[in-house]
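For reference, the structure is listed below as C-alpha cells.
Note that one protein chain is taken out, while the other chains of the complex remain in position.
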Amino acid sequence: MNEFLRLILYLPKQATSLARDIDQLHYWVIGITMAGATGVAVAALWFTFRYRRRYEGELTPQVQGGFALEMAFISSLAILFVTFWVIGFQQFIRIRTPPKDAMVVYVTGKQWMWKFAYPEGPSTIGTLVVPVDRNVKLVMTSRDVIHSFYVPAFRVKQDVLPGRYETFWFRAEHQGLYKIFCAEYCGLNHSKMWGDVLVVSPEDFDRWLRGTAVEDLVNLPAGRDRQVVATFDDPYVRRSPFGVVLEGRPLSMADRGRMVAERRGCLSCHTLDGQRHIGPTWRGLWGREVSLATGETVRADEAYLTRSMMDPQVQLVAGYPAVMPTYQGMLEPAEVGAILELIRALEAPLPTGVRYPSPLMEPPDRPPLSHVDPERAQQNRDLPEEGVAP
Amino acid sequence: MKKRRGNPDIEPGAPSTFGAVATGTEGDRAAGPGRGAELADLREVAVHAKPYYADETTIWSWLSTTDHKRIGIIFFVMTSVALLIGGVLAMVLRLEHLTPDPTVMSAATYNQVFTLHGVIMVWFFLIPSIPAAFGNFFVPIMLGAQDVAFPRLNLATVYFYLVGLIVTVVGLVAGGADTGWTFYPPYSSQTFTTLVPILIGVFILGWSTILTGINLIVTIHTLRAKGMKLMQMPLFVWAMYGVSVIQVVATPVLGMVLLIISLDHGLDWGFFDPARGGDLILFQHLFWFYSHPAVYIMILPAMGVISEVVLALSHKNPLSYKAIAYSTFGIAFAGFLTWGHHMFVSGMSTFDAGVFGVLSMFVGIFSAIKVFTWVGSMYKGSISLRTPLVYVFAFLFLFVFGGMTGIAVAATSLDVHWHDTYFIVAHFHFIMVGASLTAWFAAIHYWWPKMTGRMYSEAWGIAASILVFLGFIATFFPQFLLGNGGMPRRYYYYPDHFQALHVMSTAGTWVLALGMTIALIYLIFSLFYGARAPMNPWGARTLEWAVPSPPTRHNFEVTPLIEQDPYDYSNPLREVRPNPLYDPELERHRSTERSP
Amino acid sequence: MYTPRVQPFFEDLEKQRHAAKLGMWIFLGSELLFFAGLFAIYAFYRTLYPETFQLGVDHNSKLLGSINTALLILGSTMVASAVNFLRLGQRRIATWLVAATAASGVLYIAIKSTEYGMHFSHGIYPGGVGHFFAENPDPGFPVFFTTYFALTGLHVIHVAIGVALLGWKAWWIRRDRVDPTGAYRLGIVALYWHFVDMIWLFLWPMFYLLGTQR
Partner (left out) sequence: MSEPPVSRWFFPIIGAIVLGLAAVSLILSYLGLGWWAVPVAIGIASVQAILVGWFSMELFESRFSVRMLAIIAPLFVILLTVLATADLASRAPEPMQVPPPIRAGFPGGPPQLTGDAPGPEADGAGRSPSAD
C-alpha cells in the first residue's frame, strides 16, 4: 500500500524510517483533504441540478442555517486540523533534535556548491559519503548567502545561514545514492547547486576514510545527474568547482587545526604537550572543569572554548595573565572547527604519533618555531601558504 | 411561463425599478400630490440622464475624474494590462522548463523573469484588481451612496498606481531584479541587479492600496443610505471592509521592509548582515508579517464576489449572513497570526514553529465556514446555470483543493519536505489563480451588464470558463507531483526525470491562455455588438441592480429607501422607492451643487 | 468668514467631520504600523545584544533627548489648545499657538541635526561605517546605530512634514478667518502632530533612558 501510494504521488523512495512516518501522515492528510474538496464540488453540482430554476421569478424559501449545524461542522474540522498538527509537530521535533551519539560532519554551503569536512580527515565537494544505519549529524553553515540543504529521499531540508550553525540529522537505512538540492534561492547557479549523499557499508566507509577512492568501492551510476566524486580535496589547493577528482594527502582536521594554531600564533602561548606556558595548555583541556579568575568553574566545552577565542577576558582562567588578544572576526568558522578538533584530539595522543619535545615555544616577542614535529614539518613545508577553508 | 431570452429575470408587468421610468405606484400617492410632481420630474431626469461614461468624454474628464465608477474602470483596465504582462512572463517561464537545459533564455534572465512575474502578478494585479476596480465601482452603489467618502483621494490612488508602474518598468529596464519577489537578504543586499527602483515602485504602489483601503472603510462607515444597518449590507461590502482593514494595517509594514532593503542594497546599511551583528531571520519575520495577510488581501475580495454571485444566481438567502460576515473578519485578523509557517525550515526556533503551525490551522477553519455556508445557501435555491456560476464551481473546487493543501502544509513535518518546492508553487497558484483569478472572471461576467450596459454571449462564456478550468488543472496539478518528487522552486536547470511533468504543465498553460483569450475576445465583442443589458439581468436584490445599467454619474438621483433585505428572495422583487424622508429642498441643494 | 462647504454626498457637516476624523485615524494607524517594523527590529536586537545596546544608549546625550521631548510635549499641548481656542472663536490666539508649535518643530529638527553631527564626529555612521566601530568591534554596535539612525531619521522626516502642515494651517486660519465650525480642519493636522509626539514618547526612553543607568 505504501509503495502504491508513493508511486501515485510521485514521492521519491523513502531512505529513512523518519521519511516513512512522514509519508504515512502525508497519505492520511492528502487523502482526507482531497475527499473534502471533491465532496464540496459534488455537493455544489448536485444542488445546481436538484434545485435548477424551473420558471422565472421562482421564489425560494428563507432557509436560516442551524447554528448547531454550523458549530458541529466547525468543531469537527477544528479537531481534525489540530490532530494533523499534533502528529505533524511531534515528527517536526524528531526532525529537529539530532540523537546524542550521531557522527558529526561539518557542511559549508557556498555559492553554488556543498562542501563536506569529516573530523577524521577527508573533505569532499558535492558528495557526502556516510555509512549505512548510522546516525549522522551535519553541522552546517554558509559562507555567503542563505542556502538550504535538501535531500528529498530523507524528506528533510534545513536552511543554511551565514553567521549561524544549523543541524540536520538522518539515519540512512539503504545503501545508494541520494540527490542533494539547494532549496533556498541563492543566485545565478542556484539550480546547479546539487550534491549526492552516498550511503555505503561501514567497512567501505572506513576504507574510504583511509584513502581508497570511492570509485573503487562502489560502482556509481553514470549519467548527468550524478556529481563526480571528489575525495581528499585539500582546502589549501585551488580547484575547479564541480568536484573533479583531485589529489592531496589525508590531513585530519586536528592536523589542520594545529596548522591554523601555528599560523595564528596560538602555539606561541599555548602548548600541546601539557606544559604550563603563558596561556593554559591544550592537552587534556577538553571537557575539563576550568577554575576561572572570578572563582567559579566552567566545563571547557565547545561553547566555552570558542567564546574565549572571541573575547578572552570574559572567562579568564585563574592564575594566567590577561594578555590574549581577541580573535573576533579574524577566524573562519572552519578554522574555529579545526582548532576545536585539535583540542579534542589532544585528550589522547595524536593519531599520527606526533612527538613534542619540551618546552616548545619561546615568549611571544620572538617568532614562533616554524615546525612542531620534525618528520611532519617536512610534509607541511611544501604546502602553499594560502587561505584556509575546508 | 415561456422563458424569454435576454431579460429572463424581470417578472412581466412588474414596475421597472426606481432608476428607469416608474409608472405611478401607490407609494407616490401616499407621499402627497405636490411631492409626487417633484418625484416624477426627478425620475424623468434619471431616465434620460446619460451613463457615467457619456457625461463628458474629453480625455481630461477621464484623467481628472472623481467619479468612483470611472476610477473603477481605469483600475480595471490597468490591472488587466498588468495581468496580461504577468501572464506572458508566466508563459515564457513555462517555455523555459520544456527541457532541463537552457531552452529559451539564460539563467540570469530566467531569474529576472520569475522575479518580475511574482512582483507584477502580486502587487500590480492580484492585490489591487478586485478591491480597486470592482470595490471602487460597486461599494458606493451597493450602499446607496453617490460617491466614495474622499473622491479626490480616490483619484490620487490612480496616480500612485501609475507612478508605481512607471518606476517599476524603469527599474526593470535599468537592470531589473533577480531576487524573487521575497527579496531575502543577504542575496538581496549583494545582487548585481539594480534592485532599488523596483522596490521604490512597489513602495509607491503600496500607498495606492492604503489610500483605497482608507477610502472604502470611511465610505462603509459614513455613507450608507438611511436605514441600511451594518447587518443589511451586501456581503461583497463586508469583504471589501475586511480587505481594507488588512490593506491599511499590513501594507505599511511592507513599505518599511522595502525601504530597509533599499537602504541595505543601495547604501549598504547592513540591517540584517550577520557580519555586522544582524540576523537574517528577523527580515523574514518582517517580510512575512506583511506577506501572509497580503495573500488574504488577494483571497477575501474573491470570497466577496463569490458570495454575491452564488446568492444572486441561486436566488437564495445566505444560509447564515452572520457566518460569512464574521468569518471575513476572522480571516482578516487570524491572517496576522500565522506568518511563521513560511519559515518552518528557515532556522526559526522549534517552539515558534509549533505556535505558528497551530495558529495556521485556525485560519483554515474560517475559510471552511465560508465554503460550507455558500454550498449550504444553494440548498433549496432556484439556481440558473450562467457563466459566473461556472466560475463559482471552478472557484469552489480549486479553492478547497488549494486551501486543504495549505492545511496539509501547516502540519509542520510535511512542510519540511514541501517547503520551497513546486508543491508550494502549486498550492499558492491554486489559491491565487484558481480562486482569485476565477473569482475575478466571475466578477467581470456578473457585473459586465451593469458596468457596460451590454450582455456578453452566454454560450461563449461557458465554453471559455470550462477551457480556463481544464487549462488550470493541466498546468498546476502536475506541479503538485513535481513538488512531491522534490523539485525545488526557482530552478533553471532541473534533473531529467522531472521533464515529463514539466512538459505537461507547459502544455496546460497554452490551454489556459487560450481560454483567457477567448474570454477577452467575446467580452470586447460584446462592448460593440452585445445585446442591451436590462437593469436587472440576474434578478438580484442588491442595490446596484436598482439603478440603470450603466449607472448615471450620481447613481441615485434621490437617496433610496432601504426596505428589502439584500438577499430576500422569498418575496418578489420590490421597486426601490425614494426615501420618504426625501425633502426636495435638501435634495435639490445636493443634486444641483455637484462637486466637479 | 469661512464656513466649510458640505460635500454633496454627506448628509450633514457632522457626518463629514466624522468621516474626516475617521479617515485621519486610519491613516495614523497605518503610519504606526509603518514604524512597527523598526520597533520590532529594535526589540529583536536589544534581546540579542542587551549590554551593547545599553552602552550605545549611554553614547546618546540624555540632555538633548530630554529637551526634544519637552519641545514635542509642549507642541502637542499648544496645538490641542489652538483647536480649542478656534472653537471658542478666538482666531488670533489660535494662529499664534499653531505658529508656535511649528517653531517648536523646527527647533526639534535643529537639535536632532546637531545630535547627528555629534555622532558623525565620533565616527559613527549608519551601516557600521566609521572608526568608532573599528575601536570597539562588538557586533551589537553597528546594528544599534543603524536602527537609531533609521528610527530617528524617519521620525525627523515626519516632524518636518508636520511643521510644513502646521505652517500652512496657521496661514490658512489667518487668511480665511476660519469660524468655529471650520475648526475640524485644523483638528486633522493636530491629530497628525499628536501622533508624531506619541512616537517620540516611545523613542525617547528607547534611545536615551534605557542605558546602563549609572
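The chains carry the letters A, B and C, assigned in the order they are written, with residues numbered from 1 in each.
Just so we're on the same page, a contact is a pair of C-beta atoms (placed from the backbone, for glycine too) under 8 Å apart; a residue touches a chain by one contact, two chains touch by 3 or more.
Because the structure is predicted, anything quoted here is derived from the model rather than measured.
Tell me which residue among A:Q62, A:N135, A:Q175 or A:N189 touches the hidden chain in the full complex.
From the options A:Q62, A:N135, A:Q175 or A:N189, the contact with the absent chain belongs to A:N189.
Given that one chain is not shown, which residue among A:I95, A:M113 or A:V199 touches it?
Among A:I95, A:M113 or A:V199, only A:M113 touches the chain that is not shown.
Among A:L25, A:V40 or A:L331, which one is in touch with the chain left out?
Touching the chain that is not displayed is residue A:L331.
At which residues does subunit B meet the chain that is not included here?
Where subunit B meets the chain not shown: residues 106-108, 190, 192, 221, 249, 253, 268, 273-277, 279, 281-282, 285-286, 289, 336-337, 340, 348-352, 355.
What subunit C residues would touch the chain not displayed?
Contacting residues on subunit C, toward the hidden partner: 13-14, 17-18, 21-22, 25-26, 28-29, 32-33, 35-37, 39-40, 43-44, 46-48, 62, 66, 69-70, 73-74, 76-78, 80-81, 83-85, 87-88, 127-134, 137, 139, 180-181, 183-184, 186-187, 190-191, 194-195, 197-198, 201-202, 204-206, 208-214.
By definition in this document, only the chains that are shown with their structure count from here on.
Please identify the chain with the largest separation between its CA centroid and the CA centroid of subunit A.
Chain centre farthest from subunit A's centre: C.
Where is the C-beta contact count highest, in terms of which two chains?
The chain pair with the largest number of C-beta contacts is A-B.
How many angstrom lie between the centres of subunit A and subunit C, each centre taken as the mean Cα position?
Going by mean C-alpha positions, subunit A sits 48 Å from subunit C.
Just curious, how far off is subunit B from subunit A if you go by their C-alpha centres, in Å?
About 44 Å separates the centre of subunit A from that of subunit B.
Express in whole angstrom the distance between the two chain centres, defined as the mean CA positions of subunit B and subunit C.
Roughly 36 Å, centre to centre.
Spell out, as numbers or ranges, the residues of subunit B touching 2 or more other chains.
In subunit B, no residue touches two or more other chains.
Of all the residues in subunit C, which ones touch at least 2 other chains?
Counting only residues that touch two or more other chains, subunit C contributes none.
If you look only at subunit A, which of its residues touch subunit B in the complex?
Those in contact with subunit B are residues 9-12, 22, 25-26, 29-30, 33-34, 36-38, 40-41, 43-45, 47-48, 51-65, 67, 70, 73-74, 77-78, 81-82, 84-85, 87-97, 144-146, 148, 150, 152-153, 155-159, 161-164, 166, 179, 181-192, 194, 224-225.
What does subunit C use to touch subunit B in their complex?
7-11, 15, 18-19, 22-23, 26-27, 29-31, 33-38, 40-41, 44-45, 48-49, 126-128, 138-143, 146-147, 149-150
How about subunit B: which of its residues touch subunit A in the complex?
1, 3-4, 8-9, 11, 107-108, 111, 178-180, 184, 186-187, 190-191, 274-275, 280-281, 314-317, 319-320, 323, 344-347, 350, 353-354, 357-358, 361-362, 364-365, 368-369, 371-385, 389, 392-393, 396-397, 400-401, 404-405, 407-408, 410-414, 416-417, 419-421, 481-482, 484-486, 488-496, 501, 539, 568-572
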